[in-house]
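For reference, the structure is listed below as structure tokens.
Every protein chain of the complex appears in place save one, which is left out.
Labels run A and B following the written order; every chain starts at residue 1.
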Amino acid sequence: MILLQELIHQTYFVLAGLIAVLLVTRLFRRKSRPGLAYDIVYAYAIIPFVLRALHIK
Amino acid sequence: MNDRALVGRRVGLLLASLALMVVGTKDIRALRAYRETVVVSEAFTRQAPLSTYFDGIRGTLMDVPVFVFDSGVPGGSVLILGGAHAYEPASPVMAYVVMENITVTQGKVFVIARANMSASTLGMLGNAYPPFFRVKTPWGEKTYRIGDRETNPLEQWPDPFTFVHYPSAQNLAYQDSRNLNRTFPGRPGGNLTERTSFAISELIRREQIDMTIDVHEASMGYPVVSTYVCHQRAEEMCMMAAMILSAEQFPMKTETSPKSLRGLTHREIGDFTESFAVLMETPEPFIDKFVGPMTEALMLTGKDEFMQTAADRGLLYAEYDMKTGATLDYRVGRHLGGAAEVIKQMGEFYPAKKVGVSWPTYAAVMEKGIGAFLHDPAKAAAARVFRH
Partner (left out) sequence: MSTYAATSWTLAAMVAAFVLSSWRFKSPELSMVVTALVGALVAGLGFPAHLFVEGTFTFLDLAFIFITACIFMNAYSEVGAMNALVRALVVRLHRRKWLLLMVLALLMLIPGALTGAGVVSVLVVGGLVAAVLRLMGLAEDRVAAFVFMLGILSAVAPPINVWAMLMAAGANMPYVGFDLVLLVPVLIIAAFTVLYLGWGAVPQSKEAILAGLPPLSPKMTWWRAAVPLAVLLALALGAKYAAFTLPTIGFPLMFLICAATTVAIDPVRRPVKRWLEVVNQTVEQVFPLVATMVSVGVLVNILAATGVRGLIAISFVALPIIGIYATSLFVCPLAQGSLGFGSAVILGTPLIFVFNAVGANVTVVAAAFSMLFALGDCLPPSRIVGRTAIETVGYKGSYGSFLKATAVPWLVMGIVALAMLIVPGRAAFLVRY
């Protein structure tokens, strides 16, 4: 059970990384909300996903 | 804007975001990496990792050292549990002051200063706590971490949508799955916080600890502030100790642990071990939600205008005057006095469980400040210095 729980725990870090990658892709290749405001929002919205994936916070 | 300029802008913003990550995580990384130092007193006998009592936490951040101060003279035993909630700083500091100054003439004392080590490496989300606070000593400043109430998600993630307490099956809020004081008596196959609770319960059972004192701080708008909360088996000792403290030192109340409130040390340790379970709460304005700017000064002094308004409106459950606040010295002093008195009462009620112990008194701390009782690691013998 503990091993399985640890596996799930690590899966979530991978998931955070995948979401970060998806968000970065959308920063460059999105179809909706193309303006500067959402460029800025995309750029900072990746912060928690990257830092979580890197086990920093 | 042409495509090239657009890509350039986006790359620039991405780089700015990365720079923000680097700069903005300086304190976050420092909090995670920083280790507190403690210079244990000459009464120190040995230390053992908590995993000695339950292997299921070995190799994790929760595998904290248990410090033992054994007189070698038959008597009772006490466990002081500090830092179950890492955002209540007087709790680990009280444990450190005990470890640095304790003398034991009968029985033995076990101390865990950072029961939830993981929580102490995390800033409390949405509460803007400063990561560290510093205590002035005659030889310089000593720095301590201010952590979170719950285990760091880096160690335990995800949360369930509701936390089902073991073994009662009572439903608690989801984040309580990472709250050490909601996961007792613990579950060997459970999450990391539950396993840590189980390890502590095992320590208490195997070492036949007579009294467990779980040290906390409470918001002043919480009725059990300045209170002993005791399992029913420890009720009389707590009542007597509170009476004596209120008459001689500082106001102290007592409350019996509610039977329907599960997961807390004062309920589960009392129910699932032979130990007398006692929890102490001291007034801590810093953790109230209706205080002003969250600063290190507020944590150290407890002086706050909004808190005075709350006191004037009768919303607080402890006396409060903004001029004196509720300083760290006062809070740590209360815990030192509170623990000493209830241990003394155990000896009065049960002479075979007497523990002969002393550490700085409430009066001494109020007079000299806790800094006077923290020793310089640079001048201490290496065998007595521990990083924590």
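In this section, a residue touches a chain if its C-beta (ideal position, glycine included) is under 8 Å from a C-beta of that chain, and two chains touch if they have at least 3 such contacts.
Just so it is clear, the structure is predicted and the values come from calculations on it, not from any experiment.
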| item | value |
| --- | --- |
| Where the missing chain makes contact, among the chains that are shown | A, B |
| Option from B:34, B:272 or B:306 whose C-beta touches the chain left out | B:306 |
| Candidate in contact with the missing chain, chosen from B:159, B:271 or B:376 | B:159 |
| Footprint left on chain A by the chain that the document does not show | 1, 4-5, 8, 11-12, 15-16, 19, 22-23, 25-26, 30-33, 37-38, 40-42, 44-45, 47-49, 51-52, 57 |
| Contact set of chain B toward the excluded chain (per top definition) | 20-21, 23-28, 123, 125-128, 131, 157-162, 164, 166-167, 169-174, 176-177, 182, 187, 190-191, 221-224, 258, 260-262, 289-294, 304-306, 309-310, 313-315, 317 |
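Just so we're on the same page, only the chains that are shown with their structure count from here on.
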| item | value |
| --- | --- |
| Residues on chain A engaged by chain B in the complex (per definition of touch) | 1-2, 5, 8-9, 12, 24, 27-28, 36, 39-40, 42-44, 46-47, 50-52, 55-57 |
| Chain A partner contacts - residues on chain B that touch it in the complex | 7, 9-10, 13-14, 16-17, 20-21, 24-25, 28-29, 32, 56, 122, 153-154, 156-158, 189, 191, 195 |
